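The structure's right below; bear with me while I get my questions together.
So, chain A:
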Amino acid sequence: MSQTVSPSIASPQTQQVLDVELRQVSKYFGGEAAIQDIDLKIREGEFFSILGPSGCGKTTTLRLIAGFEQPSAGMVLIQGRDMSRTPAHRRSVNTVFQSYALFNHMTVKDNIAFGLRVKRMGRSQREQRVADALQLVKMGSFAHRYPQQLSGGQKQRVALARALVNRPAVMLLDEPLGALDLKLRKQMQVELTNLHQQLGITFVMVTHDQEEALSLSNRIAVMKDGDIEQIGTPSEIYDYPQTPFVADFIGETNLLQGEVEFADSQMLRLLTPEGTTVLVNRSEANLPDLKTAVVSVRPENIRLSQEAPLNEGNCYSGYVKHIMYLGTHLHCVVQLQTGERLTVMQPNRSEQSLTPETPVYVSWLPSDCLALAA
Partner candidate 1 sequence: MTASPTSKRWRFSQLELGQQFKRLLGALTLLAPPGLWLILFLVLPTLLILDISLVPGLRPGESGDGYGLGNYSRVFNPFDAAFDSVYLQVIGRSLYYATGTTLACLLMGFPVAYWLALMAPRRWRNFLVVAFILPLWTSSLLRAYAWISILRPSGLLNSFIGWLSGGLPGVQLPEQAWLYTSAAVLIGLTYNFLPYMVLILYASLEKLDISLLEAAADLGATPRQTFWQVTVPQTLPGIAAGCLLVFITSMGDFVVPTLLGGASSMTISRLIYNQFLGITRNWGLGSALSMVMILAVSLMIALLLKYGDRDSVKEA
Partner candidate 2 sequence: MPRKRSLYSTQFRQFGPTRRRFLQGSAAAIAGVTLSNCRQNIAEGPATDETTDAAPTDGGGAEPGVLHVYTWADYTNDALVEAFKEQTGIDVIVDVYDSNETMLAKMQAGGGDAYSIIYPSDYMVQQMIELGLLTSIDKDRIEGLDNIFDKWQDPAYDPGNTFSIPYAWGTTGLLYNKEVVSGTPTDWEYLWENQGDLSRRITLLDDVRETMGAVLSSLGYSYNSTDPAEIEAAFDRLIELKPAIASFMSFGFEDALFGGDLNMVMAYSVDAIAATLEDERMEYFVPESGSSVWTDTMIIPVGAPNVDAAYQWINFNLDPAISQMSTEMLFNATPNKVAFDNLSDELISNTDLFPPQEVLDRCEGIAPVGEATALYDEFWTRVTSA
């Protein structure tokens, strides 16, 4: 591929090689901002996920990287080169579309060969690469089928092979598993991870499925309303969400909002409008002095007992409002006497006999919850 080489713009902040970088990128559609002032650095070889609810701008971000959209402001760099104005067909990235977008007038083989053919690769080399790609996605015996003769999972593999065969610097995956049923999705997740490890290519995946993002990615960017809320590894995102939105969106959590009554370097005490007092360990120095804060406590971190617990943490009494049986766990909603409701995930122990209206105590350690800026 020949193209005018734009000057390499190195990022001074980091020594790592960046495959994709977005600098202060905004995109407007008819005056409406789809994304606004986004900064994103995706490292070479990384499996990076962009996670968020629908309409958060994650697909637009992907399309900006692919080149289907041009940024209204800011800069898109791929392998250090400014590609903001480079059309899609001259970018060394390939996309796996949510709908697969397979050419139904071509066989599986021709679909996969398409990218090589339009680049005028020689026949023998092309055939070899296509055969390898088919092998890689275990679709060797389907080479002469047409897309409409394939199942969803098979189409997914062909779409993957069609992108991979070009050996792109970056693979973009737009909700790649969204159309598959649960079992197939689990299976494909494993295969995606394997492929990623095998090929060492940077993967950028857009998904609204937090579980998928958590299980597959090296790092995740959580987006909301055209903005990035947090970027981090799955455990950073899950264990140390930086905003109430992230805490709520990733996994399940209980959010308690209130005024900061007391704060020192170790502790924070919060008083909710209902009059509940919550103690929080001030683990990270990320919180400035706050007037109000939100406490996030995961359901699985809350202990449920019928006798008053002994620990010195947060402890409240209430009764069981709902109870849902999940096999290994019980999913309870507990109504506190002060009025709040908390969701509790309790290991399923047979000695307990929880039914609605059963009076219970809930408790957690100050170190098991997080205080976030409201």
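In this section, a residue touches a chain if its C-beta (ideal position, glycine included) is under 8 Å from a C-beta of that chain, and two chains touch if they have at least 3 such contacts; residues count from 1.
On the choice of candidates, all candidates are chains of the complex that A comes from, given by their letters.
The model shown is predicted, which means the values in this text are computed figures rather than measured ones.
Screening 1 or 2 for touch with chain A: in this complex the touching candidate is 1. Considering their complex, residues 1, 66-68, 87-90, 93-95, 97, 99, 101-105, 107, 114-115, 118-119, 145-146, 149, 162-163, 166 of chain A touch candidate 1.
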